[in-house]
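For this depiction, one protein chain was excluded, whereas all remaining protein chains were kept in their positions.
Letters A, B and C name the chains as they come in the text, with residue numbers starting at 1 for each one.
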Amino acid sequence: MSEAAPAAHVNLDGVASTPMPPMVRYLDEDGELLVEDLPMSDAMALEGYRVMLRGRRFDERSVSLQRQGRMVTLAPGIGQEAATVGAAMAIDAKTDWFVPQYRELAGQLWHGYPLRLAFLWHVGHPIAFQVPGDLKMLPFQAAIAGQLPQAAGLAWGLKLKGDPGVVLAIFGDGGTSQGDFHEAANLAGVMKAPIIFLCQNNGWAISTSISQQTASETLAQKAVAYGFPGIQCDGNDLFAVYATVREAANRARRGEGPTLVEAITYRLGLHTTADDPTRYEPTEMHDLWVNRDPLRRMQLHLIARGIVDKAALEAIEDEVKDELRVAWEEAQKEPAPDPAYYFGQVHADHSPRLQRQLGRFAARDGEAKRRA
Amino acid sequence: MSEAAPAAHVNLDGVASTPMPPMVRYLDEDGELLVEDLPMSDAMALEGYRVMLRGRRFDERSVSLQRQGRMVTLAPGIGQEAATVGAAMAIDAKTDWFVPQYRELAGQLWHGYPLRLAFLWHVGHPIAFQVPGDLKMLPFQAAIAGQLPQAAGLAWGLKLKGDPGVVLAIFGDGGTSQGDFHEAANLAGVMKAPIIFLCQNNGWAISTSISQQTASETLAQKAVAYGFPGIQCDGNDLFAVYATVREAANRARRGEGPTLVEAITYRLGLHTTADDPTRYEPTEMHDLWVNRDPLRRMQLHLIARGIVDKAALEAIEDEVKDELRVAWEEAQKEPAPDPAYYFGQVHADHSPRLQRQLGRFAARDGEAKRRA
Amino acid sequence: MPEATVVEAVNQALTLEMARDERVVVFGEDVGRSGGVFRATDGLYGKYGAGRVIDTPLSEGVIAGASIGLALAGWVPVAEIQFLGFVHNGFNQVVDQLARVRYRSAGRFSAQVTIRAPYGGGVRAPELHSDGFEAHFAHAPGLKVVAPSTPYDIKGLLLASIRDPDPVLFLEPLRGYRQVKGEVPEGDYVVEIGKARIAREGTDVTLIAWSGAVQLALQAAEDAQAQGISVEVIDLRTLVPLDAATLAASVTKTGRAVVLQEAPLTAGFGAEVVATIQEEAFFSLQAPIRRVASPDVPYPVQMLEEQYLPNPERVLEAIIATTRE
Partner (left out) sequence: MPEATVVEAVNQALTLEMARDERVVVFGEDVGRSGGVFRATDGLYGKYGAGRVIDTPLSEGVIAGASIGLALAGWVPVAEIQFLGFVHNGFNQVVDQLARVRYRSAGRFSAQVTIRAPYGGGVRAPELHSDGFEAHFAHAPGLKVVAPSTPYDIKGLLLASIRDPDPVLFLEPLRGYRQVKGEVPEGDYVVEIGKARIAREGTDVTLIAWSGAVQLALQAAEDAQAQGISVEVIDLRTLVPLDAATLAASVTKTGRAVVLQEAPLTAGFGAEVVATIQEEAFFSLQAPIRRVASPDVPYPVQMLEEQYLPNPERVLEAIIATTRE
């Protein structure tokens, strides 16, 4: 029992909220610097821009291929590239883990996930879930917030091992309503696990607005419930996201435990290609956020600071276009998945019943070897 | 996006916590008044004391009967009577609902649950779960925090109906770790449902201490995550709990939504009769809290203020003893439960298969009628 | 009679019942303004307003759990779960709470609650959206599980489910949502819960299916006919309580049975169907009851769906095999 308060009447004023640190911002909507010192080098900023663009053009390409019936239902990350790339840049792909939901592709590209596999994801090929090599990344996660308990366990496990790694776990505003978020955050708090909970608050969970999702004034303040810090950053500002997540990663590495970062961003595209935002999205809201497009902002910034000129930007566009073309070509060369192989991945060993079931699918020559 | 903060660096200092209102207290550990104005009349205070005592003696009696092999495993509420009775007193049994976990019996007695049924609960009789008459109370809940989503739904439903009722939902410190707590609180916040989440922080979830349960400094501050107020009160101080819950109930009735009340108390007895606290509980801690016994505190207070004298207290003891004797006698008269009747309560109508299954149990004459 | 798709039949039932019974509230993720991701609740928000058609936070547990409380407060909740697989997030609330309201309280309380959920494969949905988890809910005493296949039955059984005094899990076939059309009377009617339907009469083999697999069963029956095998197709419509009498009568006649289930084989609901048939009609059986199911692996991503799911060839194979034994 706290000994501090010897006596008091009931006073419930103002305790539904909490004083929060100011939202972290570096750039205004037109890419003007709002603070002096930048958190990263110009070269890095340019590289970050390139990956954001890669993500954007990939999504656009995918939506168009989906419209042609060549891809499955997919969830583009258009408008959220600064949030995911900025976060990915702030951790170290050599030691740190990237745990995605499904709308973080741009950030995953930075972390090392190949474009070719990204295309294969969107054609529904299981190879896309087989995170390649020893890339420290978990597969895409369709269940909202389902990845968070394992991410917390992973961070806790790294800490118990004395491993220097930290975990970047990403999820959406809707994800904060799930028990999985709560239980994972609480465990991470108790274990002081080295994890960054990055919530991409993009304003919507399908058609559900943030005010229908929670009465909490900010999502960042939810961290108060778990005894670790929460902070908002401008999710459409690469520098802001980078600086915030970097500080959170540093805390984690110093053994100070988790941080909840709320990246304020906006889904400029569709929830998925099956979605029709005109049913719920006010056009003014959309327009407002078009002006806050993180890609445009970064372009303006890079040009204003003389890091690139228009021609250089064009060149990058062309390079990205080329990369996409090559990756899509490669993806199309991927043979159709061998059911015997992929279904067989359910267990290391196969029971007689499973063996019989898989017997229906004549194992394709070399598939197992090729994938192993 | 909040427009307030034009620019900022990352500052994570001190945001893991939140300024809380002081803990509500009226009495010190020896029953001395710490504030002038009392929240209830002397008569009411005395009546509250009586019900606390009833709960205490019931639990003691039950543990002893359990030790004799006459009762099932049970979870006494010894030491927590002020928390549950104070809360029950603050709502209106005519309009308001009491949603228990399993360690709130004293409060349930105030709300109208009969002692006879309480004994039957502890002998494992299903009739104890058939909340009698139109008593606004849900049955005991064995699943930690499992009652909270339905409590939130009930409060929401009352509000949608324009019903004046509010819901008092009680759970333990361990319950705050469950997703059910989180999801229920979040929904209640969004719907501004008239509900009081009363968390009895009794220091332990079986052998798990509160610091192993959460890194949150207080449990009350978890309300910040849901956009409604949270407040601590001295859970061993009948007046403090009463005043706090009353204010929360008033808020709810005024349409201002939920409140999380953390009643700081302590389990002076066993987790259940199957528990052995010597395996985990430091004796100093136990001793500390023996001195904070809510019953003793209330006795000292009532005597100090001249509301009762020792003889009157003795008389109340005798009356309670008598009540318990009568209730236990009545409980023992309850016929063994008729399986045909109770198993049949699974559905309003019975499928042929179920009928056949229940056919094994010859329905006892009159049972259905008696219970209907 | 006018025609409707499955999802239109759902919508008709909801529209009708909300008008008929003011206690009905519809809620879930995205059911309000947007009308649900499949438009099952389309138009309800406009007609009945934000007080009775309510978007909830993204939490299946509290959708299921809160439905109990709404029922206790006097409402008749009809909750939508966006995809059945996600009820797993609130499994305890469904199985341990919702299903037990009446039983736990020895009859004092009850929960007239319907939980609607589309489910089943074949529509190229992302991972976890297509899994056939009906068996998990069939083993949850206190819960009825309804899984019709035709628009007619969907409407009539949804109306019956909403009016049932106890909780019903109402499964809607994703695959048939917009593809399967059928005649649907405009007005009010109910189809009784717990009664199977002979979807096609036959004499040689009984083929049992439910929900999205019924179409496949009919297709296979057609193929078998071409080979001179007369297949009786039973559409279970309700899984719990199971209509053992209809199963027994058919198998007594045919002497042979094949059970078709979209879910992975082991411990799927097909096992219950087999166990029940052999209990009720053992001495008529001339061959082992065969199960056609998905392999014992989770539902795969889209490119492997076709190989994973039972197909007409596999069903036909089983039909032929059973007649040869």
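Note that a residue touches a chain if its C-beta (ideal position, glycine included) is under 8 Å from a C-beta of that chain, and two chains touch if they have at least 3 such contacts.
Please read all numbers here as calculations on a predicted model, not as lab measurements.
S.K.: Can you list the shown chains that the hidden chain touches?
M.R.: The chain that is not shown is in contact with A, B, C.
S.K.: Determine which one of B:L46, B:A93 or B:A143 touches the chain that has been left out.
M.R.: Residue touching the absent chain, from the options given: B:A143.
S.K.: Which of these, A:F129, A:F228, A:Y242 or A:Y280, touches the one chain of the complex that we don't see?
M.R.: Touching the chain that is not displayed is residue A:F129.
S.K.: Pick out which of B:Y26, B:F129 or B:W328 touches the chain that's been left out of the picture.
M.R.: Reading the full complex, the residue touching the unseen chain is B:F129.
S.K.: Could you list which residues of chain B touch the chain missing from the display?
M.R.: These residues touch the chain not displayed: 72-73, 102, 123-126, 128-129, 140, 142-144, 174-175, 177-180, 205-208, 212-214, 274-276, 279-280, 336-337, 339, 342-343, 346, 351, 353-354, 357-358, 360-361.
S.K.: In the full complex, which residues of chain A touch the absent chain?
M.R.: 126-127, 129-132, 138-139, 143, 146, 148-158, 160-161, 163, 179-180, 183-184, 186-187, 190, 342, 345-349, 351-354, 371-372
S.K.: Across the whole complex, list the residues on chain C that are touched by the chain not included here.
M.R.: So the residues of chain C touching the unseen chain are 85-86, 88-89, 91-92, 95-96, 99-100, 103-104, 127-128, 133, 135-136, 138-139, 141-142, 240, 242, 263-264, 266-272, 274-275, 278-279, 282-283, 285, 287-291, 296-298, 325.
One rule holds in what follows: only the chains that are shown with their structure count from here on.
S.K.: Among all other chains, pick the one whose mean CA position is farthest from the mean CA position of chain C.
M.R.: So the chain farthest away from chain C turns out to be B.
S.K.: I'd like to verify one number: the distance from the centre of chain A to the centre of chain C, where each centre is the average of its C-alpha atoms, in whole angstrom.
M.R.: One centre to the other, that is 35 Å.
S.K.: Report the inter-centroid distance (CA atoms only) between chain B and chain C in whole Å.
M.R.: 40
S.K.: Specify, in ascending order, the residues of chain C that touch 2 or more different other chains.
M.R.: 56-57, 59, 61
S.K.: By residue number and range, which residues of chain A touch two or more other chains?
M.R.: 177-180, 212-214
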